[in-house]
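Reading through the structure tokens given below for one structure.
A single protein chain has been removed from this complex, and every other one stays in its place.
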Amino acid sequence: MKVGIVGASGYSGEVLVKLLLGHPKVKLAVVTSRSQVGKPLSAVIPAVRGADQGLKFTDSDPAALAAGDVDLFFLALPHGAAAIYAKALVAAGKRVIDLSADFRISDLPTYQKYYGEHHAPELISSARFVLPELTAPAWRNEAKLVAAPGCYPTSMLVPLVPLLKAGVITREHIVVNAYSGVSGAGKKVEEAYLYVERAESVKAYGLVKHRHLAEVEEQLALLTGAPTVIQFNPHLAPMRRGIATTITVPAAKGATLDSLYAAWQQQYAGRPFVQLLPSGETPDTAHTIGTNRIDMSATHDPRTGNFVITAAEDNLVKGASGQAVQIMNLWCGFDETAGLV
Amino acid sequence: MKVGIVGASGYSGEVLVKLLLGHPKVKLAVVTSRSQVGKPLSAVIPAVRGADQGLKFTDSDPAALAAGDVDLFFLALPHGAAAIYAKALVAAGKRVIDLSADFRISDLPTYQKYYGEHHAPELISSARFVLPELTAPAWRNEAKLVAAPGCYPTSMLVPLVPLLKAGVITREHIVVNAYSGVSGAGKKVEEAYLYVERAESVKAYGLVKHRHLAEVEEQLALLTGAPTVIQFNPHLAPMRRGIATTITVPAAKGATLDSLYAAWQQQYAGRPFVQLLPSGETPDTAHTIGTNRIDMSATHDPRTGNFVITAAEDNLVKGASGQAVQIMNLWCGFDETAGLV
Amino acid sequence: MKVGIVGASGYSGEVLVKLLLGHPKVKLAVVTSRSQVGKPLSAVIPAVRGADQGLKFTDSDPAALAAGDVDLFFLALPHGAAAIYAKALVAAGKRVIDLSADFRISDLPTYQKYYGEHHAPELISSARFVLPELTAPAWRNEAKLVAAPGCYPTSMLVPLVPLLKAGVITREHIVVNAYSGVSGAGKKVEEAYLYVERAESVKAYGLVKHRHLAEVEEQLALLTGAPTVIQFNPHLAPMRRGIATTITVPAAKGATLDSLYAAWQQQYAGRPFVQLLPSGETPDTAHTIGTNRIDMSATHDPRTGNFVITAAEDNLVKGASGQAVQIMNLWCGFDETAGLV
Partner (left out) sequence: MKVGIVGASGYSGEVLVKLLLGHPKVKLAVVTSRSQVGKPLSAVIPAVRGADQGLKFTDSDPAALAAGDVDLFFLALPHGAAAIYAKALVAAGKRVIDLSADFRISDLPTYQKYYGEHHAPELISSARFVLPELTAPAWRNEAKLVAAPGCYPTSMLVPLVPLLKAGVITREHIVVNAYSGVSGAGKKVEEAYLYVERAESVKAYGLVKHRHLAEVEEQLALLTGAPTVIQFNPHLAPMRRGIATTITVPAAKGATLDSLYAAWQQQYAGRPFVQLLPSGETPDTAHTIGTNRIDMSATHDPRTGNFVITAAEDNLVKGASGQAVQIMNLWCGFDETAGLV
């Protein structure tokens, strides 16, 4: 099976390239980048020197891509641009896995509020938001177009959804603090992302109105059956990759740490990419770098009545490109872990 | 005026050395360290090469120090050890500023629960916990022994105390997430603090039962008139210095962002070491490194009804040694900022 | 084929574990560590959580390992200890790839000078030092015991050997400066390797008498036919992994940049793990992390008559564990790149 990456020169694109070059079931046949046309893949992504299978960047013309023989495309593009490609490719019968925000939100006005104009609103209803460990498996047959979740949303939805479904936590006073490596901002050439500015620095940003909230709260409602408002405080941490998420939430009446872990077990038993640590051990972003895992643990504070839940993942793998490959694996009937361990 | 540092070879001790060598009103006359006796100061703290005024480390015998002509001692010792020195030095009429936990908690059983045996319980009642911007100035005349606040407590008490006093926040659902540079653990030679383990890593630790809570909650009760329980989630971040603290707390009924800032202004107007940033700007630990400042800002989330408060400081300066020098300045009648800007 | 790792809890051991768990031709059957006996592999190496195939650490008894059914052992032990295991395992007919220095030096007095007592001197003559791209292939049939090269030696021998053989550089005035990530020191719990000490720090160490010189100069003599003395200046750089090596050496009379690259091409054409960059592009350690590659380029300075050669590798992969797996692949008739891309 041939796959392609549209927009392969950013950080998510680079991780996708590495994963797909080493994938046992697919052949990476096309990589596109408007700014890098004609360059060898390894000239732009030196990490794959000697292993780029002779690939060169081609232009990103939607019609040309639609006319080609590639079966499945990953879109690693900025929001807005992705919808334009999705439109052409879905129309041509290609499978599309979109890593942007364009099809993560089913409510068009909400999308427009955060991201502006949508270039393919007619596709929204046929798109599926797929977080493999949470989304009901029917999508594998229904979807023409899959929206892969964002990095922050993955780190919130995986811990929270089973707990809300099982009723072991309240829906009020959910406070999420998340600390992301700098690659979370993408390859943005701005002063704020210079080495000298970010080294030895932790700071909050985007408080109150962070875009990812729309996606998270929509999914919480869809997956757990009731609207849920959360306080989400994102931060930048001085590291390249990784997201550490700490969630404080009151225990529901009668809920215990055992019932919390039982809810997680019920949802995630046997799922290789969600690892539960015993209470008292806390996940470390460093242990997840390069893996498609999210590690989680929880503790209960009898003084406050809160659960404190901690989660760690690689924002570019489980938070982006690895999860997209996991989606492809499930969609195409491959082993879920193919190319990911 | 002659000052001394007992236990000058740790990270707090090193910052104290630098501050006191450059202080216009005092002469650093004695530095002690059991493990470094006889070595030149700059052999152990190479950052002061050529500027160590010929000082050598002496042994840390309490009686000998008590008999000497130094007027004021800083104790930069592990808890437990500090009390032993405080006892001898206070008895000899020396002023003592203790950077350990030994005299931060006035309730002996609480101290014993977290730290074990106390070696000078009879001194507890005469000690004063002094956070200069919050503690009523009477201590300047009364104190024989001052406990300087810890780094995490400073970063929580400075934002919270005026807001609780003014009633603009609730006492329930206070959630504090703090991210500390690795020096916050002290110069501990353990695998967990190796460069390779901590680089590119963020993780929570000490959840639920962190020692600093005892000190914070006692002070919140004393300074704001009512018991207050907080959820405190400390983390390690991959940087040498700095603490970034993010506090989520429900706004009290009727409280606005303006009333929050008004409460801060009332407490901190004219205080050089507490800087208020406008809502929307968030403090950055990097901007506070090497300064005695704590920078703070706040925002209000109409969706949740919470205030989100962010604060940044250098854990070794405002969170430890700089604050200790500030205390000395006030106690001895020097300019508050002497040696600190 | 079953393989084992003796001493799997250090940094090289951890990388070996990851490589061998994902290797298509071998089964990792045994991992040993005196200090971790009985613990699950993923409890000590959390990076393989969920993918440790149920392995637990066993004790490191040489006789027991010799009696088992594992075909090939990697020794990731301190020098000295490795020889003891090699003795027992080779006697039992096991293949052994040693990552320590114990069998890298064929001259016993030289070994003793740098490392002290040798515990299996009788094995030295049957051991082979194998740098796959440089060692003549006869070793694949002859060897019972292979010494894998060190990280610094790899980064010097790969650039220098073809140039000395081809006579395009002089044997005098070879100056090597190398900058290693902190993992190069191993998992040593010492103050010098604490995060706070190493972050934001570059410094030279081990000048003049670095142990690795013995191995490098012996190989230079063996592989290029004449004794060669080099100036080797190692440094620590504030990063976890990677070695950047810069070599300055006078061009031989009449030699040009073209003749230099021709000598490299002749040796390395078609070798996947040595990548030549065009003159003017310089290798970057970051581009090699996680790969088994060494990247190299060269430039000529007409002002000084020197070539300046730069090389980059991951000290734990091409400089240690990856190269050991590459050796296994060639020894056992697998594809050279199996498990390495």
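A, B and C are the chain letters, set down in written order, and residue numbers restart from 1 in every chain.
Note that in this section contacts are C-beta pairs under 8 Å (C-beta built on N, C-alpha and C of every residue); 3 or more make two chains touch, one makes a residue touch a chain.
Since we're looking at a predicted model, the values are computed, not measured.
Q: Touching the hidden chain in the complete assembly: which of A:91, A:108, A:194 or A:222 does that?
A: A:194
Q: Looking beyond the chains shown, say which of C:200, C:258 or C:335 touches the absent one.
A: From the options C:200, C:258 or C:335, the contact with the absent chain belongs to C:200.
Q: On chain C, what residues meet the omitted chain?
A: 173, 175, 177, 179, 181, 197, 199-205, 207-208, 229-231, 233, 235, 237-242, 244, 246, 248, 250, 282-286, 289, 299-301, 303-304, 306, 308, 310, 312
Q: If the missing chain were put back, which residues of chain A would it touch?
A: With respect to the unshown chain, the touching residues of chain A are 11, 181-183, 187-191, 193-200, 238-240.
Q: Would you write out the residues of chain B that touch the absent chain, in ascending order?
A: 21-22, 46-47, 49-51, 199-200, 272-273, 275, 284, 287-291, 293, 295, 341
Definition applied: only the chains that are shown with their structure count from here on.
Q: Could you give the separation in Å between the centres of chain B and chain C, each centre being the mean of its C-alpha atoms?
A: Chain centres of chain B and chain C, defined by C-alpha means, are spaced 46 Å apart.
Q: Between chain A and chain C, what is the gap in Å from one C-alpha centre to the other?
A: About 36 Å separates the centre of chain A from that of chain C.
Q: In whole angstrom, how far does the Cα centroid of chain A sit from the Cα centroid of chain B?
A: 39
Q: For chain B, which residues are shared contacts with two or more other chains?
A: Residue numbers touching two or more other chains: 181, 197, 199-200, 238-240.
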